[in-house]
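Excluded from the complex is one protein chain; the other protein chains are retained at their positions.
Our next item is subunit A:
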Amino acid sequence: MVKDGCAHVKPAAATDLSVFLLVTWSLWWQTGHEDHVGPDPPRIIFSAGKALHRGALGWKAEWLLSIIRLLRLSPTLDGLEVSVALKQGQVTPTELCQRCLSLIKKTKFLNAYITVSEEVALKQAEEAEKRYKKGHSLGDLDGIPIAVKDNFSTSGIETTCASNMLKGYVPPYNATVVQKLLDQGALLMGKTNLDEFAMGSGSTDGIFGPVKNPWSYSKQYREKRKQNSHSENEDSNWLITGGSSGGSAAAVSAFTCFAALGSDTGGSTRNPAAHCGVVGLKPSYGLVSRHGLIPLVNSMDVPGILTRCVDDAATVLGILAGHDPKDSTTIQDPVKPFTLPSLTDVSKLCIGIPKEYLTPELSSEVHSLWSKAANLFESEGAKVIEVSLPHTSYSIVCYHVLCTSEVASNMARFDGLEYGHRCDSSVSTEAMYAATRREGFNDVVRGRILSGNFFLLKENYENYFVKAQKVRRLIANDFVNVFNSGVDVLLTPTTLSEAVPYTEFIKEDNRTRSAQDDIFTQAVNMAGLPAVSVPMALSTQGLPIGLQFIGRAFCDQQLLTVAKWFEKQVQFPVIQLQELMDDCSSVFENEKLASVSLK
């Protein structure tokens, strides 16, 4: 590439968030649904946790145990560190990779993956293995299986955004975040399922069908269901994962990889993380490059990180964070990989509880866990205060205007000319555009394009877009004011309730669902702040409930340190996926899953 001298420069410091907010930010995400009922779930698969006794297991179970004990990348109280295990040769990257591939196959019915890049992963594992043998591993992620949401460009691997528009589209380049993971030796297991173009909060609205929540098949959930209900067919009551990064959340939750990339525009990483009992981190806007992330709302999109523990999220963030010359909105300051300290004393912390987040729709269970968490901090000496974010109630409608406007703009490039779907019609260029876009996008996407274009019309621009930007400014200022008042971290629910059954979820349309489900998460995107959802406990139904911590802009490390302390206190249980691999036949009954390509 020829450049003019050192020419391609970033025009202004993106770290000056206030300047940036003033002028550019916009939008909302999500909506629509497909009337698409999944097949009956199979019985599942593996079991985990302390219940297992090493001595009682055969070879297979021995393996399983090793996997389960290696659940986490980083040292935890009771887990081994997988990267240490790799370094010590207790397990090889190829073994790890094959193990994950086999789990992917066995959990195929979850529909977590759109594309499984088996060959690529095995080849990468081979390379990693060579490095380990020579004692030259690339770092903590070398040889570690990861998954990537199917809206990140992956060179040579189909990237669909779960849309007909991009079915068959093979990008010629890697997103910066993908490249960074690969450079660290991570093994790319595949591309995970999502709502079409990440517009949704259920991972139910993509062309490859809905993602099923692994907790639907957990021992914890099933036992509770048996107690509570007797009549319903349990298999038809599988739960949604939340979304739109539901595939990534399910993939991590079901042990098919150690970390996954999601994207977060209004809560798309945190929401499914909460529903699937994993950690979901939305970094500060500008900390992680968006280059190669197929955009929903450029001014709010952030690559998200899904892992099984906070330390792992920190490890991955350390690798992904930092300036990218290809993304002018990333911060200039260098970011170094970091290790989270283990907090022992929270007495100097000030935790804010935003009173506006106590909404009537909040389930009593989530409410009580939220209070419990606040009490926990207080009892350990932290200062816990009620704070106010007065413009919260305007957030959703403001998000709607800004999001659809940017969507209308971002989707304009899908015209069937350069790449992606093109219709057969050749009457005229205009007719080709119209048919291509009608065939390529689902109702949700088309609906948002339509409303976005309405808001951007000359006669409407001032009344909608500009007003929404002003409101966005107010919402961002709410956070600034709270943090300026001495609050370190805000503690809020991530979702209104635990995951709901698919049949329940699709009773509302995508737009309504998204407006409801994003209520606690999307204001953070408007303000560009870091936030993390940490699983806290199981509901009475045996389903995970997560709470959200929101930090100051670019204080992601502080945020994660608090999250780590919390994680350690609550000791969230490991998912127990039982009724092992003996009976997997039903898995393959699912026609929908045939679209998951296992190469």
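Going forward, a contact is a pair of C-beta atoms (placed from the backbone, for glycine too) under 8 Å apart; a residue touches a chain by one contact, two chains touch by 3 or more; residues count from 1.
Assume contacts and distances are computed from a predicted model.
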| item | value |
| --- | --- |
| The complex's invisible chain, by UniProt name, from "Pyruvate dehydrogenase E1 component subunit alpha", "Phosphatidate cytidylyltransferase", "Emerin-like isoform X7" or "Glutamyl-tRNA amidotransferase subunit B" | "Glutamyl-tRNA amidotransferase subunit B" |
| Given A:Asp195, A:Asp264, A:Glu406 or A:Asp518, the one touching the chain that is not displayed | A:Glu406 |
| Residue, one of A:Gln88, A:Ser102, A:Thr429 or A:Gln571, that touches the chain absent here | A:Thr429 |
| Of A:Asn164, A:Ser236, A:Thr359 or A:Asn453, the residue in touch with the unshown chain | A:Asn453 |
| Omitted-chain contact residue, chosen from A:Gln98, A:Asn164, A:Ser328 or A:Thr512 | A:Ser328 |
| Hidden partner chain, residues of subunit A it touches | 1-14, 19-20, 23-26, 152-153, 161, 166, 171-173, 175, 290-295, 297-299, 325-329, 332, 405-406, 408-409, 411-415, 417-419, 429-430, 433, 453, 456-458, 461, 465 |
